[in-house]
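Have a look at the structure below before the remarks.
Note that this complex is displayed minus one protein chain, with the remaining chains in position.
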Amino acid sequence: MEELLSQLIVLMRRIVFPEYLGQDDRALDLMSVRSVLRKIAGDKIADAFMERIPYISRLLHTDVEAIADNDPAVTDRTEVVLCYPGIRVMLHYRTAHELLLLEVPVAPRLLTEMAHSATGIDIHPGAQIGEYFAIDHGTGVVIGATTVIGNHVMLYQGVTLGAKNIRYDHDGRPVDEPRHPILEDNVTVYANTTVLGRVVIGHDTVVGGNVWLTHSVPPRSRILQTRAIEQPLFADGAGI
Amino acid sequence: MEELLSQLIVLMRRIVFPEYLGQDDRALDLMSVRSVLRKIAGDKIADAFMERIPYISRLLHTDVEAIADNDPAVTDRTEVVLCYPGIRVMLHYRTAHELLLLEVPVAPRLLTEMAHSATGIDIHPGAQIGEYFAIDHGTGVVIGATTVIGNHVMLYQGVTLGAKNIRYDHDGRPVDEPRHPILEDNVTVYANTTVLGRVVIGHDTVVGGNVWLTHSVPPRSRILQTRAIEQPLFADGAGI
Partner (left out) sequence: MEELLSQLIVLMRRIVFPEYLGQDDRALDLMSVRSVLRKIAGDKIADAFMERIPYISRLLHTDVEAIADNDPAVTDRTEVVLCYPGIRVMLHYRTAHELLLLEVPVAPRLLTEMAHSATGIDIHPGAQIGEYFAIDHGTGVVIGATTVIGNHVMLYQGVTLGAKNIRYDHDGRPVDEPRHPILEDNVTVYANTTVLGRVVIGHDTVVGGNVWLTHSVPPRSRILQTRAIEQPLFADGAGI
């Protein structure tokens, strides 16, 4: 299965980004995608997925724009497509998300775990993510299964959008209900911040880094960690 | 050496989880483990390790239970065994820990570094970890060499159980003494929290995310980061 999924990603990458990666034979690549998907999930799902490729492609191009617009170190977009983990993970996630909507078992999660292992970014295939989504650096980012993210959202490394408390049913099994945050449009979250629970982060909000946030905040908020304690470090001090 | 250790992990995985991965020939797999270990560490250690496999297997099954019990997104345990980095890292760590107890040099650390590279979870083989141990997502987790963890403990991504200050001997070499935390039973630590030094986190304690904690806390404590500063983000504001 992993072998087939690796092939699928290589093919999708060429199909989505021909302008950066060169293109030998697009028709052949498309046929190969269909063939790989038939082996994974059968003819019907393979056909349905093919219909979604233009949509996946359009979203991924908005992600490249979003990353380039937020990073002065980008000299050309080829570097973003080739090197940036934020694009690598979104290629896996946006493919996996469509397969999940088509109710393919196991493969969606395997796809996102392959990206997690390579990039340190863990996006559950069930999360809903809008266009122009940028993750910078990204190691340690976690986006839970019922997260909803609007358009033009930017996350830095180490940001968690997670669950707080889990409810259990009468048989003692954890209940799979909406339990992760909703981020409205134009939200930016800086490094290592943890947002937990079914809270709403209003549009155009900026959350600074290293914040622990478990309640909703209104649109256009600015959230910052309380200022740190600063002292002189005396010669006889034992560090921290 | 890396090649032999990779073989060892593939074999251990099949031996420990036959109910999820299928099983061709258990007797052959066990013979292969012994053969690989003889090459790494000699006959005597290979024989001693074989005696520990049922114990390792029992603990790893408790880890699978602990993860499934804490994650509503789990639909079946096969997904946990196949995809979850929290199980992958524990297979490496629990194998490495037994080899360390048998005083095998270098191989234990190589085993846990292989898992670190693949999962972003860095557990020193010397750490002592009880049963029903769950790491969720896990990227950025660090568990130091002299850490002691009880039963039913849960850690989220980015949690550090580390050392604070290091003492040096008369020759200027750092002293290898107990310097990492002790977590008693039923402790939960949320994302990105840092616990440093030989402190005791009492049983049934919950530590929220993004906390800096360098002292002991009594059983049944709840530790939370001071509430963040929240302001409106005026139109003329320059972000953070």
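Per-chain residue numbering starts at 1, and chain names A and B are given in the order in which the chains are listed.
The criterion applied here is as follows: contacts are C-beta pairs under 8 Å (C-beta built on N, C-alpha and C of every residue); 3 or more make two chains touch, one makes a residue touch a chain.
Bear in mind that the values here come from a model prediction, so they are computed numbers and not experimental data.
Novice: Among A:Phe49, A:Tyr132 or A:Tyr156, choose the residue that contacts the chain missing from this document, as touch is defined above.
Specialist: A:Tyr156
Novice: Any idea which of B:Pro72, B:Gly126, B:Gly150 or B:Pro181 touches the chain not displayed?
Specialist: B:Gly126
Novice: What subunit B residues would touch the chain not displayed?
Specialist: These residues of subunit B touch the chain that is not shown: 105-106, 109-110, 113, 116-117, 120-122, 124, 126, 139-140, 142, 144-145, 158, 160, 162-163, 166, 174-177, 179, 188, 190, 192-194, 196, 204-206, 208, 210-213, 217, 220-226, 238-240.
Novice: When the complex is taken as a whole, what residues of subunit A touch the one chain not shown?
Specialist: 69-75, 78-79, 82-85, 118-120, 137, 139-140, 156-158, 164-165, 190-192, 196, 208-211, 214, 224-233, 237, 239-240
To be clear about the criterion, only the chains that are shown with their structure count from here on.
Novice: If you fit subunit A onto subunit B using only Cα atoms, how far does it have to rotate, to the nearest 5°?
Specialist: Copies differ by a rotation of 120 degrees.
Novice: Could you please state the distance in Å, as a whole number, between where the Cα atoms of subunit A are centred and where those of subunit B are centred?
Specialist: It comes to 25 Å between the two C-alpha centres.
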